[in-house]
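Sharing a structure below in structure tokens format, with a few things to ask.
Note that this complex is displayed minus one protein chain, with the remaining chains in position.
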Amino acid sequence: MGINQKTGEMGIVTTKLEDLVNWSRTGSMWPMLFGLACCAIEMMGAQASNYDLSRFGMELNRASPRQSDLMIVAGRVSRKMAPVVRQLYDQMPDPKWVIAMGDCASCGGVFNNYAVVQGVDEVVPVDVYVAGCPPRPEGLIHGIITLHEKVKKEKFKDWA
Amino acid sequence: MTMNEMLQPVVQSLQERFQAQPAEFRGEVSLLIAPEFNLEAVLALRDEFQFEMLLDETAVDYWPQNEPRFHVVATLYSFTRNVVIELRFPVDGNAAELRSLVPAYPSANWKEREIWDLFGIRFGGHPDPRRIVMPYEWEGHPLRKDYPLGYEEVQFSFNADQVDRHKRYAKR
Partner (left out) sequence: MADYRATSIDELRHLVSDRALSGETVLLNMGPQHPSTHGVLRLLLELDGEIVVTCIPDIGFLHTGVEKNMESKGYQQAEVMTDRLDYLNPLGNNLTYCLAVEKLAELDVPPRAQALRVILAELQRISSHLLWLGTSGLDLAAMSVFLYAMRERELILDIFEMVAGQRMMTTYIRPGGVWRDVPAEFEDTVQHVLNILPRRIDEYESLLTTNPLFLERTRKIGVLNTQQCMELGLTGPVLRATGKAYDLRKARPYSGYEQYDFNIPTQQGGDVYARYLVRVAEMRESIKIVEQALQKLPSGPVRSNNRKYVPPPRSEIGVSMEALIHHFKLWTEGFAPPAGHVYAATESPRGELGVYLESDGSPKPYRVHLNTPSFANLQAMPVLTKGHFVADVVGIIGSIDIVLGDADR
């Protein structure tokens, strides 16, 4: 809202600015190293040389949440781990996105019991859900591209 | 069978000393021993019969039967003789307590912590009696038969909205 007023409602400038900022955000979104269980192995396989995640600028995982934009929750979240996930999400600076990779992160998966949180969206808000147990690396890449398309549609009023 | 012949003197000795009741199923020998003798029996097996390693220590819950409610099962292995033997200690439901096997085998440390965590059986003399796999302030012992599974209703198309209303979605 602030920038819109300052540019005197010059619509064309703000649209181009939106496109520029969104495109640059998708250019190199750094994921946080958050592999929990089996899906982490497929995530590592996606980052290796066969299915390269480096083409999205994601070849490195930042270990520190303060330096990352994207949290790929890969694997089942147990009840003991849930507050840790929330704390790490809170420590990430805006703008941040969350991909729930795999069935366990999306809805609890095979494990419908006392120990597994039934879907990580009970703990953090999720942008993209990727199904599979574990999803193929191509599936994860499809999820990342879907997230990029979602980011490209973001508007000024959401983040300014 | 050769395993039985090798275990024959072991079984006999334990029968005489601790009134063990042997049973054989699918080629495996298991001995039912009163829980008061658990540490002595295990030490006898380790020192006299060369059972050098404790493979596994776990428990089975036989609720709603209360005497005994649990069986604590210890599986021992001998490298020199290449045999496996299983000892079962029946434990009451009201005062589920045993002596810890840590003085005999240090590897029993975490296994007994897990049995305390999931079944609620106390081990006297255990150096570190804390929960291990469940969160620190969890109440209850999940693997007991009277503890519910914690099942959540699966969302199909006919009950999608109903389940959705009960789910706690997180906010930013």
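Just so it is clear, A and B label the chains in written order, and each chain counts residues from 1 on its own.
Here is the rule we go by: a contact is a pair of C-beta atoms (placed from the backbone, for glycine too) under 8 Å apart; a residue touches a chain by one contact, two chains touch by 3 or more.
Computed from a predicted model, the values in this text were never measured in an experiment.
Q: Kindly state which of the options A:Met29, A:Leu53, A:Ala82 or A:Val151 is in contact with the chain not pictured.
A: Here the residue in touch with the unshown chain is A:Ala82.
Q: If I consider the whole complex, including the chain that's not displayed, which of B:Ser13, B:Thr75 or B:Gln155 touches that chain?
A: Candidates B:Ser13, B:Thr75 or B:Gln155; residue touching the omitted chain: B:Thr75.
Q: Residue-wise, where is chain B in contact with the chain that is not depicted?
A: 25-26, 28, 30, 52-56, 58, 60-61, 73, 75, 79, 82, 84, 86, 105-107, 109-110, 114, 118, 127-128, 130-137, 142-143, 147, 149-150
Q: Could I get the residues of chain A that touch the absent chain, sorted low to high?
A: Interface residues of chain A facing the absent chain: 33-38, 40-42, 44-45, 48-50, 61, 63, 65, 75-76, 78-84, 86, 88, 110-116, 133-134, 136.
What we mean here is this: only the chains that are shown with their structure count from here on.
Q: Counting in whole Å, what is the centre-to-centre distance of chain A and chain B, each centre being its mean C-alpha position?
A: Spacing between the chain centres: roughly 42 Å.
Q: Any idea which chain B residues touch chain A in the complex?
A: By the definition above, chain B touches chain A via 133-135, 138, 142, 147-152, 154-155, 167-172.
Q: Provide the residue numbers of chain A that touch chain B in the complex, in ascending order.
A: 79-80, 86, 107-108, 112-115, 118-119, 121-125
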